[in-house]
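One protein chain is absent from this view; the other protein chains keep their places.
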Amino acid sequence: MTKPALDNHTALSAAQVAELRHYYYQMVLMRRFEERTNEMYVKAKIGGYCHLNLGEEATIVGLMAALKPEDYIFTNYREHGYILARGVAPGPIMAELFGRETGVSGGRGGSMHLFDVSKGFMGGYAIVGGQVPLAVGAAYALRYQEQPGVVVAQMGDASTNIGAFYESLNLAKLWKCPVLFFIVNNGYGMGSTVEMGSSEPDLWKKGASFRVHGEQVDGTDVLAVRDAVRRLRDHAEATGEPAILDVVSFRFRGHSVIDADRYRDAEEVRQGREQHDPLRHYATWLQDHALADDAWFATLAEQVEREVQEAIDFANAGPDPKIEDIFTYMYASPVPNTPGPEAARRLL
Amino acid sequence: MTKPALDNHTALSAAQVAELRHYYYQMVLMRRFEERTNEMYVKAKIGGYCHLNLGEEATIVGLMAALKPEDYIFTNYREHGYILARGVAPGPIMAELFGRETGVSGGRGGSMHLFDVSKGFMGGYAIVGGQVPLAVGAAYALRYQEQPGVVVAQMGDASTNIGAFYESLNLAKLWKCPVLFFIVNNGYGMGSTVEMGSSEPDLWKKGASFRVHGEQVDGTDVLAVRDAVRRLRDHAEATGEPAILDVVSFRFRGHSVIDADRYRDAEEVRQGREQHDPLRHYATWLQDHALADDAWFATLAEQVEREVQEAIDFANAGPDPKIEDIFTYMYASPVPNTPGPEAARRLL
Amino acid sequence: MTTITYRQALNSTLGEELERDPKVLLMGEEIGIFQGSYRITEGLLQRFGPKRVVDAPIAEEGFVGVAIGAAMLGLRPVVEIMTINFILVAIDQVVNHASKIHYMFGGQVRVPLVIRTPSGGTGQLAATHSQSFENWFAYCPGLKVVAPATPYDAKGLLRAAIRDDDPVIFIESLALYDTKGEVPDEDFVVPIGVAEVKRAGHDVTVVAYSRMTAVALQVAQRLAEEGISVEVVDLRSLRPLDRPTIIASVKKTNRAVVIAEDWYSYGVTAELAATIQEDAFDYLDAPVQRVAGLEVPLPYAKDLSAAAKPSAQSLINAIHRVLHGTRNNHG
Partner (left out) sequence: MTTITYRQALNSTLGEELERDPKVLLMGEEIGIFQGSYRITEGLLQRFGPKRVVDAPIAEEGFVGVAIGAAMLGLRPVVEIMTINFILVAIDQVVNHASKIHYMFGGQVRVPLVIRTPSGGTGQLAATHSQSFENWFAYCPGLKVVAPATPYDAKGLLRAAIRDDDPVIFIESLALYDTKGEVPDEDFVVPIGVAEVKRAGHDVTVVAYSRMTAVALQVAQRLAEEGISVEVVDLRSLRPLDRPTIIASVKKTNRAVVIAEDWYSYGVTAELAATIQEDAFDYLDAPVQRVAGLEVPLPYAKDLSAAAKPSAQSLINAIHRVLHGTRNNHG
């Protein structure tokens, strides 16, 4: 951690201590959730494309720590950790990855399309940059209805090269939409570096053509991320001014679970994992500030292990959606002549 | 004109004088061509959508004066003046507006889709911003083949809000494509002001997110435009660095010939036409520098009148494309089973 | 009942719905200060102010996405896309988001969005400004696609669309804006997904929608004088497609011509002909005839432009073909 966020921890209330520990809990939970997700994928319990948040734990927990219940979040396809840290139970998330009716999206979405409207977690999108205008639209609706809150448009570094992102910056600024453009800068879009994709590789400067303020923060420092988001979030809420936060992190593995990561130097990856491991950093920090000891870490590890196993058990136990329900959710307002169960019968 | 570009005109060669006079000729030709185009539209000789360059004569002539034969130009739909100033004969241009086989695009394109490959005039596009990536691609091809030249991507102020423009800025910079993003800033996209559409209304700054250099120039000053383009053009050719030129001009009439321009204040328009008339400015300048006198202006007016009339006569005389030729130009490489004349017969 | 134009039907409905529901807002290019490229939104900015009538920059992908996101939070945006040709830059948002959000996320949020846009083209608008893409949208589950042909249906379907909780693509036609018809004064809706027999007949069924319904009705009138009785089925909705109404008509007349302004191959008429042969095969006395656009980027020149689009005459020819059993020849 670059700067210890805490100088005089003796002044901390019990609630504050609990909160600081809770961040660590969330980071470990995410770590183990993703590791076991990888395992479940290999066991063919999970299918499709599957992208993990390993290495991005501080980025995500820091973000969620700063958001309020009235805020909304739109993400890309690498979002397991986001919905977890937003407070959705691990069971229904794992169940979604398993494609169960008990999953957060009823098994219809899968890894890339997690959703929980009750938590303001608005998905899980897989067209690069496509979620960004949606997030601006949600912020637009907040303003229109004079509601509190802001909206987070999460995206990857390589996604900042697509037109939808730029159009969104312009519209958000023009229409005073309180959006935080949250760029998870893990240095790669699949195998491409930031420099290969962006003529302006300082991603926080990409608001310059739109008068949108930008900042960079160390994404392996959970407190730094939290504090930066808090500041930008509150400013956005108060003024309707959007902002960019360029959150630098390190991608621990390949782009997705099936990517062998051959294009990165093995040594570079090994070092990166060591130097940029957000959990290790934060654990040390907690210890240095006497906020946690070995016993606490050990108990926590056990607890998380159990919780993730319970999530897997929950997912395993859940029923598959029934084929006769394939047209359920098709339309919100039913109208005549919609293809329905007969069409299913007929084609199958 | 803000700054007289000429202090000691006695030093001018005959060729230089001729050139300075030629600019004026081109501007008058454009003015009359467009005025008569409007008349022909009202007479239903011309159909479809039709956008005039009235008020933009200095912008266009200044641009073309700076370009070299090896350069390419891609424009939007408001392009009559560009192809004219590039040196294409008025007859085939007017014939295209009339939809004749003798038109520059064989009558297939019309007002919005003029083209003359022999002059590097690469169209005439009507999807806002869509021509911009094409221009970058042409510049890409020049570099790939190690050819001299640059490419102009002409567009309007309101077109700077679409994603294709931003993606183009990034690609051009990243791939070292010698493109000049030539923004004709006439203050309006139909009825919308620049401020309504762009959170950064200083359009020359829109390269800031891409490390693309930008400048602004007075589009009613033919010499200023020429000099700015020359500089940016030569730099682009030498280095592969793209640039933005924000060329400020005044739109004399409505957006297209059928737009009554009701949303603009009549007095503002009247004043604008007076203050920002590029022809009047340049005529004064020529007189002030003793480069032209009343007799010259009078002769020129007559000559232009005749030329435009000849263009109209040429257009009138041209044959309409034959219906049996409707599938001509369909494919460059013929393949079996293409819908052809039989399909025409069958459907008609 | 009052006689109004198709444009007035749209304009008044937008005004009424803005009045009725504060969550309804209009968004689009030049719909406010300019009063709408085709004056569909005339006067509405003045009446409802810039919060409800939003002039958008030329950034279709962006503002269509914004409208979808806003709809997910409960607003009911009615977006104008100046003409359907310009929706291509925004189609990713429509197809990959608007059409899928309700289903893909297990029914958790709705997307009550309307996208209004004129399709097709007459009057030499050339290759990029004369296209029809309603078949593309009709192809996509999750969307509803309507295409009214009369002021009555325009009003009734626009109301239904705005009140519907799913994304509705609302197809208009430049050539219909000035056409007139009777419209009830009271609140009514035309149900989405239901076709209408606009004229009864017994010799041949013509299936059409939007401007081609108007052409079909003219042709039916003309052919009546020749003693040919044409039944005109106006689809009104392309998705869902009201197959029962089409099939019932063809089972009665035993002959069908299907017409659309779009390109011939892979266009709307393909689905119509396929559907009819599928569900009314034994009732058909001749193959279903398709009438559609020539497969060229629409040329500008007047004669070519006219020749490339289906016309009353091409419909009449097809009706004669189907009545006399003349075969097509794709040669």
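Points worth noting:
Labels for the chains are A, B and C, by order of writing; each one numbers its residues from 1.
As a working rule, contacts are C-beta pairs under 8 Å (C-beta built on N, C-alpha and C of every residue); 3 or more make two chains touch, one makes a residue touch a chain.
A quick note: this is a predicted structure, and the numbers were derived from the prediction, not measured.
Every shown chain that the unseen chain touches in the whole complex is listed here: A, B, C. Looking at B:25, B:297 or B:329, the residue that reaches the missing chain in the full complex is B:329. Summary of contacts with the chain left out: across C:135, C:173 or C:213, the touching residue is C:135. Touching the chain that is not shown, out of B:30, B:58, B:85 or B:132: B:132 (per the contact rule at the top).
Interface note for the absent chain: among C:88, C:197 or C:312, the touching residue is C:88.
Residues of chain B in contact with the chain left out of this view: 72, 74, 103-109, 113, 115-117, 122-125, 127, 130, 132-142, 144-145, 163-164, 167-168, 170-171, 174-175, 328-333, 335-339. Interface residues of chain A facing the missing partner chain: 47-49, 96, 99-101, 105, 107-113, 125-129, 158-159, 161-164, 189-192, 196-198, 262-263, 320-321, 323, 325-327, 330, 339, 342-344, 346-348.
One chain of the complex is left out; on chain C, the residues touching it are 61, 85, 88-89, 91-92, 95-96, 99-100, 103-104, 126-128, 135-136, 138-142, 239, 241, 243-244, 247, 262-263, 265-275, 277-279, 281, 284, 286-290, 295-297, 299, 327-330.
Everything that follows uses one rule, which is that only the chains that are shown with their structure count from here on.
Multi-chain contact residues, meaning those touching two or more other chains, occur in chain B at positions 161-164, 196-198.
Counting partners per residue, chain C has 57, 59, 61-62 as the residues that reach two or more other chains.
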